[in-house]
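Presenting subunit A:
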Amino acid sequence: MKIEFDNFRPIYVQIVEQLKISIASGKYQSGEQLPVVRNLASDFKVNPNTVQRAFMELENEKLVYTDRTNGRYVTDDKKLIEKVKLELAKEKIDEFLTHMHNLGINNKEIIDYLKSK
Partner candidate 1 sequence: MELVKCNKLYKDYGFEKVLKDINITIPKGRIVGLLGSNGSGKTTLIKLINDLITPTKGEVLINGEKPGVNSKKIISYLPERTYLNRDMKVSEILEYFNDFYSDFDTNKAIKLLKKLNINTTDKLKTMSKGTKEKVQLVLVMSRKADLYILDEPIGGVDPAARDYILDTILTNFNKEASIIISTHLISDIERILDDVIFISNGEIVLYEEADKLRKKEKKSIDAIFREMFKC
Partner candidate 2 sequence: MLNKLLKYDVKSLAKSLVPFYGLVLLLGLLVRISGIVQEHFPVTSFIHGMMLIFFIILIVAILFYTFFISIRRFYRNVLKDEGYLTNTLPVKRSSIILSQTITSFVFSIISTIIMVLALLVAFYTKGSLSEIFELINKLFIAMEIEPWIGYSYTIMTMITGYMGYVLIFYLALILGHQRYSNKIVYSIVYGLVIYGVLQVLSLITVGLTILIDPNLIEVMNNEYATFKDMASLFISSGILSILIPIGCYFLSCKFINTKLNLE
């Protein structure tokens, strides 16, 4: 997995985002076990403690839970996953809209373009 992280934002925040995208897109299915900290840290080329912290964040948001054997699993709460998906999408769209407005393109032009696709 070739992910480029920025060094100017907290790494754990970026990992949380990355994992949320993976969960929302279905890469990690509901009830599926997530890779262990060590492997994820090696893939992302980051500190295992940072991955640990990201997992904790996801647990706080109830997207992920830890079972008796310390394995981490994606939540069964499909509604929550949908909610997160929508949140992520809205974030990205808002970002996109900001960029477009900076270019001087208004919403009507955007809608027309989308309709033509």
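Just so we're on the same page, a contact is a pair of C-beta atoms (placed from the backbone, for glycine too) under 8 Å apart; a residue touches a chain by one contact, two chains touch by 3 or more; residues count from 1.
Per the selection procedure, all candidates are chains of the complex that A comes from, given by their letters.
Predicted model only: the values in this text are computed from it and were never measured.
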Options 1 or 2: the chain contacting subunit A in this complex: 1
Footprint of candidate 1 on subunit A - complex, ascending: 5-13, 38, 41-42, 45-50, 53
